[in-house]
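Quick one: this structure, given as C-alpha cells, is what I'll be asking you about.
Apart from one protein chain that is not included, each protein chain of the complex appears where it belongs.
For chain A:
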Amino acid sequence: MARLELDDVTKVYRGDDDEAGVVAVDDVSVEVPDGDFLVLVGPSGCGKSTTLRMIAGLETVTAGEVTLGDRTINDVSAQERDIAMVFQSYALYPHKTVRDNIAFGLEESTDLSDGEITETVEEATELMGIDDLLDRKPGELSGGQQQRVALGRAIVRDPDAFLMDEPLSNLDAKLRAEMRTELQHLQEQLGVTTVYVTHDQTEAMTMGDRIAVLDQGELQQVGTPLECYHQPSNLFVAGFIGEPSMNVFDGHLQTTELVTDSFTYSFSAESVSDLDLEEESELVLGIRPEDIELGERSTDEHRFEAEVVVVEPMGNENIVHLQFDDTPTDDEFIATTEGIPSVSSGDRVGVVFPEAAIHLFDADTGKAVKNRRLSFTGTPAEMLQ
C-alpha cells in the first residue's frame, strides 16, 4: 500500500509524419493519499483511460512523473510495478479455470509455494463469494461472476494500488448498483489506494473519496464529490457532475442585473460588487434543477413565468421540462420537484431562482466566478471533507 502521485503527467501520441502529435493527457497532477479512492471521470476520449494506463505501465509517459510509494515508476515496467488492474472487459484468461486465473499473478510475481498460493487464492475467492466456482472456466460464468473473478484476481496479490478501468460498465443496472456498494466496502476493508476510471457521474459521486474531472486531456477539478457538485470550478464540471445537468443561461451583466435572452436577473448589490466584475461582462448563469422552485405566478424579482413542456414522474421526484415564453430558440430547462407532480404539461407556472443557489461562470473561459452559497460557516472545502 502506498500513496500515488501524478506530477505534470503528459501523454502525446506522435504519428509517423505528424510532428505535433495528439495530446491525450495534458499536464495532469493529482495526488492520491495512501488508502484513498480516487475516481477519474470525464466523457469518452477525455484521457482518463490513458492516464490510468500510464499509471499501470501500459503506456509510456511523455512528460512528468508518476510516483508510487517513494519511487518514481516512469521507467519501471508494468511487471515490476506491484499494481493490480481490473479491465473493462475483465480480460480473464479464457483457457484457465477461475483458480488458475487468480493464481496466475501470484505464480508470476511472488515466490510463494504452491500450498501458500492455493491458500491465498481460496481466501480471496471466499471474500468475493466465488469459492464454489474455482474449477470453472470464464466462459461458463455470468457477467457478474466474471466481474468477481476479475476483482479476485486483483485483490489476491495485495498490491500497492488498484486500478479499475470502467469495471462495472458491462453489468446490468441492478447488478451495477450492487457491485458499486460492494466495491466500496471491499476497498474500505482492504484499504488499498485505488484509482477508478468511469464515464458515469453516478459512480463518481457515490464511490470516490475524491473525484478528478478530466476533459480533453486536461484536469478540470479535483475534489470531494460534494465539492465538485456544489463548488464546480468551471462550466464543464458544473455540467458534467449532477443528473439531470445544471441549467445554464447565457447573458451579460448590466450593473447589478444579468440580462439573458429570456429574463433579467437582478442580484442584490453586495453580492455582485464582491465579484469585482466589469460592466457588460459576458456571463453564464447556472442553477441546479433541484434549486428551482415552482409556484404561483407573482412579481418577485427572481420569479419568472414559464410553460411546462413535459413532466417525467420518477416516483420519488419529478423532472419538469420548462420553457420561457420569449426564448428565441426552443431551449428547455429542467426543474425537479418532490412528491406527487403538482403541474402538468402545458401549465403556466412561476419559477423562482433563489439567489443563494445561483452559479456564475465567465462565458469566455468557463471559470466559475460565483458559486452557490452554502448554509454553513467556514470555507466550503473544509465543511465538505
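Note that a contact is a pair of C-beta atoms (placed from the backbone, for glycine too) under 8 Å apart; a residue touches a chain by one contact, two chains touch by 3 or more; residues count from 1.
The rule is simple: contacts and distances are computed from a predicted model.
As stated in its UniProt record, the chain not included in the shown complex is "Sugar ABC transporter permease", which appears among "Sugar ABC transporter permease", "Phenylalanine--tRNA ligase beta subunit", "Anti-sigma regulatory factor (Ser/Thr protein kinase)" or "DNA-directed RNA polymerase subunit Rpo3".
Shown as candidates are A:L58, A:L275 or A:A356; the residue that touches the absent chain is A:L58.
Residue A:M85 is the one among A:V28, A:M85, A:V98 or A:V349 that touches the chain missing from this view. Among A:S109, A:Q145 or A:T206, only A:S109 touches the chain left out of the display.
What chain A contributes to its contact with the hidden chain is residues 56-58, 77-81, 83-85, 87-89, 91-95, 104-105, 108-109, 153, 157.
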